[in-house]
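A single protein chain has been omitted; all remaining protein chains appear in their positions.
Letters A and B mark the chains as written, and numbering starts fresh at 1 in each.
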Amino acid sequence: MNPVEKAARDSNVEKCVQCGKCTAGCPSGRQSRLRTRTLVQMAYQGEDVTGLPELWDCTTCYNCAERCPKGVNTVDTIILLRNLAVKKGNFPKIHLNAVENLYNTGNGFPLSPEVAQIRAIIGLDKEPHDVSTAPEELEKVKRIMDITGFLELVRGDRK
Amino acid sequence: MIGVFLCDCGTNIAGNTDMEYLKEELSKEDDLIVHESIFLCSQLGQDLIKETIEKEKLDRVVICSCSPKHHGDIFKECIGEKMNPYLWEMANIREQCSWATENKNEATQKALALIKGAIEASRTLQEIGQAKVPVIKDVMVIGGGIAGMHAAIEIADKGFHVYLVEQNPNIGGNMCKLDRTFPTDDCSMCTISPILNETAMHKNIDVLTMTDVEDVSGHPGEYTVTTRSRPRYVDFTACTGCGDCAQTDLVMETPTLSEPLWLDRIKIHEDLCNGCGACAKLCAKQNDPPALTQKEKGAISDYDTRKCVGCWVCVEKCPKKAVEIINVCPIVVPSEFNLGLGFRKAIYVPDSQAVPLKYLRDPETCLQLNGTMECQGCTTICKAKAPCQEAEEVRQLRVGAIVVATGYEQYDLSGTEYNLEHPNVITGLELERLISPSGPTLGELKRPSDGKIPQRVVFVQCAGSRDRRYAEYCSKICCMYATKNARLVKADHPEIDVTICYIDLRAAGRGYEEYYDQAREMGIKYIRGNVSEILADGDELLVRTENTLLNEPLLLEADLVVLSTALVPSRGTKHLIETIPLVPGKDGFIAPVHVKIAPVDTATTGIFIAGTAEAPKPIQECITDAGAVASRIATFLKDDQLTVDLVTSHINPDICIKCGECNEICNYDAIDTEGENYEVVDVACHACGMCTTVCPTNAIELRYYSDIQLEKAVDGILEKDKDSVIAYCCSQCGYNAADLAGTAKMRYSPEVKIVRVPCSGRVTIPQMLYPFTRGAKGVMIGACLEGQCHYIDGNIKEKDKVALAKQVLDLMGIGGEKLELFNISSAEGAKFVESAERMVSRC
Partner (left out) sequence: MKLSLFPGCIAKNMYASIEKSTRFVFDRLGVELVDHRYTCCPAPGVFRGYDIDTWVTLGGRNLAEAEKDGLDVLTICNGCYGSLHGSNQILQEDIEKREEINEVLEQVGKRYNGGVEVLHFADVLSTMHDEIQEQKEFDLGLRLAVHYGCHYLRPSQHHESVNVENPHIVEDILELVGCESVDFKNRLSCCGAGGGVWSSDEEVALGVLQEKLAFMSEAEPEAILDICPFCHLQFDQGQKRLQKFSIPVLHLNQVLGMAFGERPKKLAIHTHLVSTREIEKKVKGLKKNL
């Protein structure tokens, strides 16, 4: 079984009867090329869908999975397919910012000086009490990501 | 000599079992005669058995083939021709062995152990006699829909007396509510009307309307059913159905009514009234407070309907005949028959064509019955003096057989993505009322919110069906009835856009595909796509689907949306499943004892099913069921006595100490403690064996499934294979679930070997512990689901015993986890496998 097919099977795709309820209620599909039903069917047939840009247009709203009459975990399928796509370097490069932020500050959205100012004015700690202000803890967080190989994976350094 | 007969079952057994090896191994024992047949159930196979019994003077027979649930009766009859039909055992080496085991070698070894168990058990068997039980020739049919009525007529025509019990005020069920029916577009009422009348008039049928079944007791051939009939508060024989009492001036603009209304009872014609004030004076004299008051001489009296008690003195005494009755009963409530579309009075008949056409009063809303006022409206107007005070009536009816025809209802999709709360989202059955000439709009398709004729109608298929969240199964009739309703709408209003959103269009049936073809020709648009959500846009609706054939999401605008709602077991069906009790399938409908070869028989002898209580199905299949049931009942009741095998318990008076424990545990009042000795009443005994588990002196014993029989079965198995988990499975559920698993070719460890018991509650603590003393690895018990024991509570009682036995095993150092009880229904093959695997992994 190829990895795409495996991802599909891991999220119950074999139960899909192609009824279309997922695509019918997909808020993103109305704006994009994302067709959950077709995507799921392609994955079920083992087609390599990891290069399709619409894989990244799912807002993970779970409308489809929630209402799927057959219990196919469509969103999990997409997430698993994204994981495969990332291994092949197929993903929107703009996300690299968030990835670097996470690695360097522990936060996907880091603090800006402007917001720090607002925080101080309204009586919050100017800098939040999180890992970003605890260098020792931040090192541990980086170490975790080093072990899981997150950065190399995303940067494409991992073999 | 014991004759051991091995069946190849073609390749079903032989394909995964080394038959030669079995023969070789079994032939090593001196007192066994071993034969093999390719199909033992065939005439040839049966002849072989009979010939061998005669030639070799066999005193026991062991059949090694399929499940006794499958061909047990065939072999019993065959063997019974030559010897007592209880001197044989069956080893289930197909469903529970060759089909359930991956590896041929393992299957062979397991088969050998199962056969050895059967051989050893067979040595303990005793001859069992028969008793004759009187049969009551009356039949009860529960449910007066199309299936129940047709069954009642067919049975009554065969000369049996029938009680037809119906919870509603009228018979006819859901079919009465339909406009037309597929695939012929016959008017439903025209089709059913003669059947309604025949049922009501039949000299052999007693129709009990407004009646619920409270309890069923007794045994096949002699059941006692307790029924409770709610009062109509209108004398059944006196009422002529004239309808004077329900006279009304209400004209509905839109077909929905959500709240009760209180209308004026009288109207004063201004052109006739001379303002004499007589009405107000008379009213004040009779009533306090008065409903009519006159402000000043010469003025027309003011009327307050909420004070009016309907004495009609004003009408009678007005010198100018200026006061007219417009509503005898002022109370208007949504009509149940019309599913809330349309209205009825507090005194009403469900439908103008209802059978019986007898009025009734609703005690919740009738002003007199609910104590609001001393209302005399209908009582004084009725010439037949029919409105009356009545009490509930409880009857105990004795019948020989029962037909359950309690039907379906629609799944309640409130609070889901289908937006059923919107007035213009309706169900298929509601649409039937909207297009029925006797419905609230007199057959004119008006949408509920504003009474407008919709220009865009969307049908939504599989609303709740084929959906793990609601009803997992296909409701079978929706493709066709939606097509039918779409055709009717289109035929009446060709200008209306009619769209059907479907997943798969299922048109399997006589004339169905052609009917569907015609629908497409008529211009009905079919879109292959399930609906995700229905959005309200004022009175209009937006339906979100996908045209899956074009790969495009779609937003359909609609004026009216019709949901093809899933069919689910009716409340009546669910009630009887618990009351009788009956075995429900995973879908909640009543499961037949065998879906193919006994489709109208339930697991309880003498109780049959017909119609949609069994599964969703079209009218024609309900009729077929009803005919089949009538035939089964005629066979069942044909003799004056039923022959019952005495596989029951019996008491040895020499050691019985009359402690009464058996009487205490018996759920069927089958122990006679009145005489000199305690005795088992054979016809009452259900042979569950629970009594045998509580007797302190072992004085009470089941004739079949005796202690020694079960012990020897275990011995035989373990002699051949110590790597065994003994699974005591109740013959009602656990055993069937294992058969089902085998039939579905689900594999599980061959270590699990089943010993069949009548009820899990028959297994004693010593029987749980015994296999361990013989080297077994574990013991499991397969029981019915809680609340669904066929002997009422055997599995609940067994639970306590298992808990105790677990403690003993802990103390013995074996470990309580090596014993477990699993609640598994007949339908849960996968759960049996899972339980078996769980057991093996911990032993």
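Details
Operating definition for what follows: a contact is a pair of C-beta atoms (placed from the backbone, for glycine too) under 8 Å apart; a residue touches a chain by one contact, two chains touch by 3 or more.
These numbers were taken from a predicted model, which means no experiment stands behind them.
Annotation for chain A: contacts to the undisplayed chain at residues 27-28, 30-32, 56-63, 65-66, 75, 78-80, 82-83, 86, 91-92, 94-95, 97-99, 102, 106-112, 115, 118-119, 121-124, 128-131, 134, 137, 140-141, 143-145, 147-148, 150, 153-154.
The omitted chain makes contact with chain B at the following residues, 415-417, 533, 535-537, 542.
The rule we apply is simple: only the chains that are shown with their structure count from here on.
We define each chain's centre as the mean of its Cα atoms; on that basis chain A and chain B are separated by 48 Å. Taken in their complex, chain B has these residues touching chain A: 417, 462, 466-469, 503-504, 528-533, 544-548, 551, 553-554. By the touch rule above, chain A contacts chain B in their complex via residues 17-26, 29-30, 35, 37-38, 63, 67, 69-71.
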